[in-house]
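What follows is part of the complex, with its chains left where they were.
Should a chain be cited, it is by its letter among A and B, assigned in written order, with residues numbered from 1 in that chain.
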Amino acid sequence: MNKNSMQLVTIVCEAMLEPYLERELPALGAEGYTITDARGMGKHMGKRNGGWRKESNIKVEVLCTDVVAERLISHVLSKYNDNYALIVYSHERTVYE
Amino acid sequence: MEFEPITLFFMLGILAGITRSDLKIPSSVYDALSIYLLLAIGLKGGVQLAEHATQSMLFDSIVIVGIACILPLIVFSVLLKLGKFKRADAASIAAHYGSVSVVTFSLAITFLEQLDVPYEGFMIVFLVLLEVPALVIGVLLARYGAGKVKWGSLLHEVFFGKSILLLIGGLLIGYLSGKDGIKPMELVFFDMFKGALAIFLLEMGLVAASRIHELRSHGLFLSIFAIVIPVFNSVLGMLTAYMLGLSLGGALLLATLFASASYIAAPAAMRVAVPEANPALSIGASLGVTFPFNIVLGIPLYYWLVQQLYL
């Protein structure tokens, strides 16, 4: 049982971004990701909620190194934060193999 | 007084929405019903096309699409000049109102069939043709002189988006199989149509009730806009139909197509191509106001207008 310390980056965003992130995350160095359907409310709700039902968010989780995490986060923020409902956070996690 | 049950289903949905009932149509059922309706409409059109395609259809199509391209331009100017909307928002709303709503069209067909008024079976072809151009024009209006357009993504989104794919797919299947080939499926795709539409409209009522709240900014202007523009567009539609010599039923369908605003294909396309536009405005207007208006008052009104024109 090996232990590694990795970042768990979580992105909560509009479901319509799924195909885009699916293409971009691996290209930026993510070795995998896990997506769950979610719904929610945030500061920008109403102003830019693009789904046409409340239940239209996804939560994307990526376990990756600090370097990749930095890259993913700055990519996602710079590309999507202006026009899409989005929140990004991260924390360290112990991964077992 | 006679009530049309489909409209009553819609109103029941509205009622459930505004009373915050716990009634929810699961989103997968909503998806399934919309796939079914798109396929069924396409199949119906395809079967009719196989039997009644006419020579003049090509000419008619060119005229109709040409006139339909003017719609988003008018809507855009109204919003920009009169409504003081941001360029992106005006363009996005213009795309919604220039495009069409399959469900509104289905209700117009149901309306005609209830009254036994005949119509040209190939009208469904115009439904397909009218869905796309306004989206392209909307993007051009938003981008004119600014930024670059991701045409690749946009065109893919539009042509392989499920509405167009299922409509054209159904059309082709119906056309290739013909009336006899489709017979064993008539029960599911044709006879069940109205019942399925009723359940779909229950859900649409729930959705529409939740959308009207989104018209916070620009609320009054947009609400009036969302009723006046459809009526104006419907008149353009019936005049076009009259000019082309379509039947009275066909004129109602074209009027309804022009009057209807997209709330499935257009939001998806605009979110990709003009993401800085606020979708709450366009969906609030098209789904929260125009759709209910068309369903409950618009279609009967257009029918009355068409009758005057065809006296």
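Simple rule for what comes next: a contact is a pair of C-beta atoms (placed from the backbone, for glycine too) under 8 Å apart; a residue touches a chain by one contact, two chains touch by 3 or more.
Not measured: the values here are computed from a predicted model.
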| item | value |
| --- | --- |
| Assembly formula [one copy per chain kind displayed, counts for the whole file] | A x3, B x3 |
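Here is the rule we go by: only the chains that are shown with their structure count from here on.
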| item | value |
| --- | --- |
| Chain A residues touching chain B - in the complex, by the definition given at the top | 14, 16, 46-50, 52-55, 82-84 |
| Sites on chain B touched by chain A in the complex | 27, 30, 207, 210-211, 214, 216, 263-264, 267-268, 271-272, 275-276, 278-280, 283, 287 |
